[in-house]
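Okay, so here's the structure we're looking at.
A protein chain is absent from this complex, but the other protein chains hold their places.
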Amino acid sequence: MKIMGKASRSKVITYGFVIAAFVIVQLLKSSGNISSSLQGQLVPICAYVVMAISLNLTVGVLGELSLGHAGFMSVGAFTGVVACISLESIIPFTILRMTVSIIIGAFSAGVAGTLIGIPVLRLEGDYLAIVTLAFGEIIKNITNCLYVGVDKAGLHVNFLTDATSLNLSEGGRVIIDGPMGISGITKLSTFTMGFALIMVTLFIVLNLIDSRSGRAIMALRDNRIAAESVGIHVTKYKLMAFATSAALAGAAGTLYAMNYSTIIASKFGFNTSILILVFVVLGGLGNIRGSIIAATVLTILPEMLRQFNNYRMVIYAIVLILIMLATNDDNLKGFLSNLRNRLLPSNLRKGKKGAENG
Amino acid sequence: MTFLSFLISGLSLGSVYAIIALGYTMVYGIAKMLNFAHGDVIMVGAYVCFFATTRWDLPPTVGVLLAMVVCTVLGVLIERLAYKPLRSASSLAVIITAIGVSYFLQNAAQLLWTSNPKVFTSVVGNSLIKLFDGRLTISVIAIITITACIVIMAALTWFTGKTKMGKAMRACSEDKGAAQLMGIDVNFTISVTFAIGSALAAIAGVLLCSAYPTLMPTTGAMPGIKAFTAAVFGGIGSIPGAMIGGLLLGIIEIFGKGYISTQLSDAIVFAVLIITLLVKPAGLLGKQTTEKV
Amino acid sequence: MKKIFCVFISFVLIIGLMSGCGGSDSASSGDGNATGKNEEPVAVAFKLGGTGPLTGGAAIYGNAAKNGAQIAVEEINAQGGIQFELKYEDDEHDAEKAVNAYNKLKDWGIQISLGSVTSTPGVATSAETFSDRIFALTPSASATAVIEGKDNVYQMCFADPNQGSASAQYIVDKKLGTKIAVIYKNDDVYSKGIYNTFASKAKELNLEIVSTTTFTEDSQTDFSVQLANAKSNGADLIFLPMYYTPASLILQQAKSIGYAPKYFGVDGMDGILTLENFDTSLAEGVMLLTPFNADSTDERTVSFVKKYKELFNETPNQFAADGYDCVYAYKEALETAGCTPDMSAAEICEKMVEIFPDITFDGLTGEGVTWAATGEVSKSPKGMVIENGAYVGMD
Amino acid sequence: MLKVNDINVFYGAIHAIKGVSFQVNKGEIVTLIGANGAGKSTVLKTISGLLRTKTGGINFLEENITSTAPHKIVERGLAHVPEGRRIFLQMTVQENLEMGAYTCPSGGVEAELEKVYAQFPRLMERRRQVAGTLSGGEQQMLAIGRSLMSHPKLLMLDEPSMGLAPILVEQIFSIIQEMNKAGTTILLVEQNAQMALSIADRAYVLETGAISISGTGKELSESDEIRKAYLGG
Partner (left out) sequence: MDKAKKPETKMVPVPSTNLVPERDVDKLPVLEARNLGIEFGGLTALAGFNMAIGRTEIAGLIGPNGAGKTTVFNLLTKVYQPTHGTILLDGRDTNNMTTVQINKAGIARTFQNIRLFSNLSVEDNVKLGLHNNINYGMWNGILRLPAYWKGERRAHEQAMELLSIFDMQDLAGNRAGSLPYGAQRRLEIVRALATKPLLLLLDEPAAGMNPSETAELMENIVKIRDTLQIAIILIEHDMNLVMGICEGICVLNFGKIIAKGTPREIRNNPQVIEAYLGKKRED
């Protein structure tokens, strides 16, 4: 009973933390005390938080390195937006339409994750990483050659040609125009929706981790051979984690895409995958709350560094390297903990340790 | 004839990938880390050579040598400052650090040299060789690139096979603990590996920019990723593997463009990589290691 | 219980960050008004803002436009009369960053906008300026989607479709080539956009396209296949709707396979002669449609180029000229409309929307420039050919 | 010659070696015996610098080597044949031997090779072969041969008999004795207690990280306790 209590208390804290952040931001918003800059970032922050949580499921919980997570975000973004535009006449109620689109985006990304996962998850370590990178690039390349339009007859899909060969009837609309991506998206994403998506993601991921399936996934991470020896089907659970993670990334993709009037495939390349990986690593592997905080802080940080202009990215790079060194170098770690012992009262320190599991 | 000219372009592009991949593979073999900053060391090498030859009017050979010296120092510095403290850390931490170094080099280059592209003057000239009554034209750069790749590969094989230091590297990549018991200074050996890999990166940078003469702070990024793919393709850690992987990748890229579709060439390259890894999970020449139970 | 305490701490941290963020905004806005609402009655200068890639791979374009605009602002401010305060934010050629940058400008109190320098971010920020009712005149975001359906977004440069069809028309009119090859960048809005209209116009004019090949951001080093394809299909002219960096590689590689067709470029080709260390003999005979010629002998251009070289140690390209022209166009429009810096952004916007379709503007990039109410510019592209390392008008 | 003074080694939280002290005098064969997991290999690894002791010190030839880098320790003449041989499987036999002479000036390597080949003719036959293809006994010979290349003053052997046929074990042990007669001091870790005791001058028994019994080889080999500890009552 003790352990159940521990896990659920940690969960409550995580939920509470997100809700409190939401309420505070809403209060600030309604009182007009929030800068346009921050307000404009609220939805992308939500999308990145969901991305970070979902990648944490693959990297932290399953223990497999993925360098192509943005690819799933891309699948979700494009299918979600296509769905949203096609459903415009069928579901006029925007919140419902958004919800349906997010579900469609998540579903198709989940399918993509499953299709990719089946062959790929047999590989291990660095090889798996490079293959996920390759898939991310392939998704990007293919989306750049994809043309989708909608008219009364329904969806038209074309590959490798151009928008005119979609042969849309009068009044039809080109949605995905190859490399030009989708433009003219009506912005439907709101901070509230982003918050709701984070809550759903947390619900799914935290409950999954704390269940029979989640245990099996973590067992694979800790020791694959032992997991097999107690009868845990390796591929099944790897795939379960990978597909769930892909689906959540897809949902984040739809939310993200519906916040901008344009979306192009090149956005979801290697650099975005790495950005999200950095959130996960800095937030702590397997630490969901850490992912949330890291994604938020690291999305705001570059904006705060704007006044440094051209030096901004150099500073970011140096900070990144220093953090990695500080958290991984044994000497430095010892030094820091000594420092902490001296500077902080002991009760505070204990509290900090306890919160690391989330 | 088109086939032949595609093949030559493929070999030439592939040779550049191969030289970069050799740097990746050597470092991976000994330090077991994916050095994502390798591509950016290439860029630095190319810039140094550019400034040496065009701004300071030094002869091309001196330019290349200077680039090699600067890259070697840079490579060793990066290793000492950023990677060495993480020797016992998780591979993920090392990857993130390597990416941080990569960001740093790119952005520092932009601050130092601006993002305006510069046109690299080929260090070997631009002359052409015409065969079959001019139906097949081969540039001297292509020939030099391919030759350089073969020479470097041969030199590395000789170095790792015959010299004391080279053997020590192999020993370290197999078993660091046992290597220490032989009296091999593992840290020094790793530094030497980084030095060689970075010197190769300088050569690769010069050759890359001689054949494709636009030079920007981001010049090294994509060839870096492609070469990394090539190294994995051939079996990361294996020197002949990097060479074969690089050449094949170059040829596949060119043939994919030439015979299938220019729009899908990247997808084709990566798809071939994936299929290869599914059939041979450790790459073409890689050795698969199974965990001992 | 201790855990909760800790969470509280991290929570405070986050809030601190957020308010810190807001705080730094108002600090950086200095004399301006923090929320964009005009509360202070006495403002002396129009707050003119724009986003562009100031870092990253596309930084040359962003910096050029910014520098051009800056020269114009300095000139205008020195004259007395209308005053501008210019602020450029970096968007790294990315839609998300562009919106962030734009919001930062809003916090600063932007009144009139220079939109974004490149197309993809341009589409994103123009949607924002449209809904915020801030007037935008972009120097160089040429995609149609930038102005489509937005009454308050205008372009200083040709729209992509115009360039494509004008190029095809020009080639046919001047009988420059009969068998055309096109190489375009398949993951670039600008390049693909021009190609699309070029192809349909060519069809209309019965201009034969014998080879169409592409490249992407990730494969823009080797063009041997594209060139071999053009060569083996007997193309005598290659149309290059792209920026000059990859174009310079194409010229060089074509030479290395002994292929010497004619080349026809668009405005992105402008700048190829300014490439450091570029062997200009490679570009000999390259034709391009560009509104701006740095070698032009008219007084304004000469003075602009001189200033630019002094300040930035570079020869200005078309982006710089567009940035420069934008500011002057604003000056003219604001003067005509009688706007004052104490007006709100929305008020200025309405006046501008009213007045822009009616003004005629003479700038570096064209004489007698006018705008349609859609925001599209109408200026005559100049056909240029490179001879002896310099542009020479083809007309 | 070698003095180990109250060392304590931890693997994370596990206290693996608890205050072990012993010494090896010049010219001796000293053996450290004990059951699996008693900490014998850990002691050797600590001496050769692969592991670090938390307290206590190690002196070799009157010099403190407690915190010297492993490769420096080898240079001082202390060679360690690790458990499981740890030869470089992908390198040839000759290359393995050359690695053993890494610290020596390259001039003398040829002569040393000759010597080792004379001692192990099997290795001579197979010198161009990749070490991974050798049989277990040959690999053990190679591991010992490799350590001799550096002309060590003290040679530490970790379970040289492991997995070898009795006849080979016999052979390995006679080689050890010969080396000792030729002037090399030997510290031997063995599970094969009887064999080890039969050639040892002195012996220490290690039990769960601490030394429980010590004495001359003869005393211990006649002791019933050893028999009990190994085969049970």
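Every chain is named by a letter (A, B, C and D) in the order it is written, and numbering of its residues begins at 1.
Simple rule for what comes next: contacts are C-beta pairs under 8 Å (C-beta built on N, C-alpha and C of every residue); 3 or more make two chains touch, one makes a residue touch a chain.
Note that the structure is a prediction, hence the values are computed from the model and not measured.
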Which residue of A:186, A:207 or A:307 touches the chain not shown here: A:207
Of A:75, A:227, A:300 or A:317, the residue in touch with the unshown chain: A:227
Hidden partner chain, touching residue among D:120, D:173 or D:204: D:173
Of A:219, A:304 or A:319, the residue in touch with the unshown chain: A:219
Subunit D residues that touch the omitted chain in the full complex: 13-14, 35-37, 135-136, 159, 161-163, 165-166, 169-170, 173, 191-195, 198-199, 208, 221, 227, 230-233
Where the unshown chain meets subunit A, residue by residue: 1-4, 6, 203-204, 207-208, 210-216, 218-219, 221-223, 225-234, 240, 286
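Note that only the chains that are shown with their structure count from here on.
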Set of chains adjacent to subunit B and to subunit D: none
Chain of greatest Cα-centre distance to subunit A: D
Approximate Å spacing (C-alpha centroids) for the pair subunit A, subunit D: 53
Junction residues of subunit B, two or more chains touched: 107, 110, 225, 263, 266
Subunit A, residues touching no fewer than two other chains: 137, 141, 144-145, 310, 313
Pairs of chains, among all present, that meet the touch criterion: A-B, A-C, B-C, B-D
Contact footprint of subunit B on subunit C as seen in their complex: 55-60, 63, 186, 213-219, 221-222, 224-226, 228-229, 232, 245-246, 248-249, 252-253, 255-258, 275-279, 314
Complex contacts: residues of subunit C adjacent to subunit A: 2-7, 9-11, 14-15, 17-18, 20-22, 24-26, 28, 34-36, 54-55, 89-90, 94-96, 99-104, 106-107, 120, 123-124, 126-128, 143, 145, 148-149, 185-189, 192-193, 196, 199-200, 216-218
In the complex, subunit D residues that touch subunit B: 48-50, 69-71, 74-75, 79-80, 82, 86-91, 95, 98-100, 102-103, 106, 146, 150
